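Single-structure report; data block below.
Of the protein chains in this complex, one is absent; all others appear in place.
Each chain gets a letter, A and B, in the order it is written, and its residues are counted from 1.
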Amino acid sequence: MAQVPPLPIGGATGGLPGAGPGQLSVETTVDQERAIAQPGVKADELAGAPELGFWKLAVIRFLHHRVATGALLILGVIVVAAVVVPIITGNLYSIQDYRHPYKAPFQSFQHLLGTDELGQDELARLLRGARVSLMVGILAVVGYLIIGGGLGALAGYYGGWLDNALMRFTDIIISMPFLLVVIAVTAATGGVRLSTVIIVIAATGWFEIGRLMRAQFLVLREQEFVQAARALGASNTRIILRHILPNALAPIIVSATLGVSGIILLEAALGFLGYSIPPPEPSWGNMLQNFEEYLLSDHTYLVIFPATALVITALAINLVGDGIRDALDPRQR
Amino acid sequence: MSKQKQKAHPTVVNGALLKVQDLVKFFPIKGGLLQTTVANVKAVDGVSFEIKKGETLGLIGESGSGKSTVARTILRLIPPTSGEAWLEGRSIFKAKKKELHEIRREVQIIFQDPYGSLNPRMSVGEIVGEGLLVHGIGSAHERDKIVSELLEVVGLRGQYRGRFPHEFSGGQRQRIGIARALALRPKLIIADEPVSALDVSIQSQILNLLEDLQNEFDLTYLFVAHNMAVVEQVSDRIAVMYLGKIVELAPAEQLLRGPRHPYTKALISVIPIPDPTLRRDQTVLSGEMPSPTNPPSGCHFRTRCPIATDYCAEVEPALREVSKGQFAACHYA
Partner (left out) sequence: MSDLLRIEDLHTQFHVHGGTVKAVDGVNLTIPARATVGLVGESGSGKSITALSIMRLLEKNGRITQGHVWFHDRDLIGLPDEEMQDIRGNDISMIFQEPMTALNPVFTVGDQIAEAVRLHQKVDHQAGLNRAIEMLRLVGISDPKRRAGQYPHELSGGMRQRVMIAMALSTSPELLIADEPTTALDVTIQAQILKLMRNLKGEFGSAILLITHDLGVVAEMCDSVAVMYAGRIVEQATTEELFASPKHPYTQGLLASIPRLGKKQERLHVITGSVPNPLAVPPGCAFRPRCPIKAPRSDRDIPPLTANGSAEHLVACWQYE
């Protein structure tokens, strides 16, 4: 729902000389053609709309989005479980129960999701692994947003030589072979560490958001509402934060949420290659390390559980992202 | 329009509110590997005029004539290449950041596009109140009150503060844009094609509103448009632009009755008039406006001029007074 018919205008006058209510209250719409393409609700339905700030309205719109709200709930449960449960269970994830390797799931409460080849509890490892996966995913995307968002915004807003320099820099980053960088940095810093993984992913993967941000800023800075704000005397900071950014966010959010799930999968791939967090610390990635073995064995659950967790989390994040994007659009009521 | 203007002779300008002198704006075209300037788009090529307090100066021209660039350069929304502009004797182009901030309280702009000129993610109250906020005028509560009053002044309901632009029709949005321009109580309003995106019946409403506001708030207008009938309706004097230059400048009635520049003559002769009984001799100009990157030598208009001579190619005609108060840039005017 995008276009709402014009509001009925009453006889509001400002007490102007020679301007009766009839003359000032006249209105006809120029967007009838659009209204035909996409008409909206009746204006009267909006008459009682309370006066709320943009962000409050955005929250309300988000909560009206059932799928997104559901996804957010699921995501919340996963995050809370990943944060809280390992604290309670301590080092359960790394206790090797030699008597019960490959214990099938749903057989006992002691190992609800069974155990792996070392007899480590699968549920405890899944939750502990969620920490790693979510942390890598979220922190690296925050890195994307800071580096890519920041540089893209600067390049797009100020243009000129700064734009040129930043774009050439982006070209260099894009042309760097990711795996070689990971291997080189790992070797140089003396071994696999989670912080290294996050930093390398963030430092090499921000360009997509950077380019998106730049493109958005390039278009938006020429918009007349931005010119109007400048004419009013608004500062660059205000123009960027209040006028350009809120209008630039939609594709950035989609890209960022896709980024989180992409990075979780990337970490899984790195784990699979042995370049992410080493055992006994679990991540969804290294839990999937031996997936082709498990897939052909009787222990498919050892693939299914982390894979399912991965898919559900990625999906939830993407749905939340879609919800945020829609919520930021005031045309979505 | 207002009484005081009708008394004053429109071209004898002492203590002009706005004075523009030799304004030049070139947009460089970058090319090559090093992004050097390979050519210039000579959008505005030496424009001078004055606007007296309370007066409306119409600035008319076809697309590419540079009229909008003049408007935006005066506001320093785009930096001028050279020239000078003074608001009540204060230099606009030399103004430091703080002085510019003050000048922007006194000069405001209304845009053409009722869709692009309002930030879709800000409520009407935030849009209209932004100038007050930026200049630190009043408390939040006082600002709300002022905004409501402004909305009533332009013929909208004060309660519409909390709504978003998409809920309004084109004409209503244009009123919101006008309220925003009024908020800081400016002395000069630059109206850049304020009615050309509107339907005929809305056009007359907005034009009437602009006249009412001029009387009510002692406003001075620079009214930029391409429609001669509209410009004539609101203007005391009219300046005609062609390819970056003013070719004729005269009191409105004088210009319409006795145009002296061949371009003005042709322009007036081809405007469709809603009267089928009227049979006029039309001067349909051949060809199109040359590229402002490479304007013709001598007189810019000579390539389409019905009376051009070799002399026109050699010597550029100056804007000179051809009869009392009427200026034309033609050797044969």
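Brief remarks on what is shown
The definition used in the following text is that contacts are C-beta pairs under 8 Å (C-beta built on N, C-alpha and C of every residue); 3 or more make two chains touch, one makes a residue touch a chain.
Just so it is clear, the model here is predicted, and its values are computed rather than measured.
Considering the whole complex, the residue from B:Ser82, B:Ser201 or B:Thr309 that touches the absent chain is B:Ser201. Considering B:Ala39, B:Ile78, B:Leu256 or B:Ala313, the position touching the chain not shown turns out to be B:Leu256 (whole complex). Looking at chain B, the residues touching the absent chain are 62-63, 169, 199-201, 203-205, 207-208, 211, 226-230, 232-233, 252-253, 256-257, 266-268, 270-278, 282, 284-286, 288-289.
Here, only the chains that are shown with their structure count from here on.
Look at where the CA atoms of chain A average out and do the same for chain B: the two points lie 44 Å apart.
Partner chain B is touched in their complex by these residues of chain A: 2-7, 9-10, 12-14, 16-19, 23-31, 43, 46, 49-54, 164, 223-225, 227-235, 238, 242-243, 246-247, 328-331. On the chain B side of its complex with chain A, the touching residues are 35, 72, 75, 77, 100-101, 104-105, 107-109, 111-114, 116-123, 125-127, 130-131, 134-135, 149, 151-158, 160-164, 166-172, 177, 180, 183-184, 197-199, 201-202, 205, 208-209, 212-213, 215-216.
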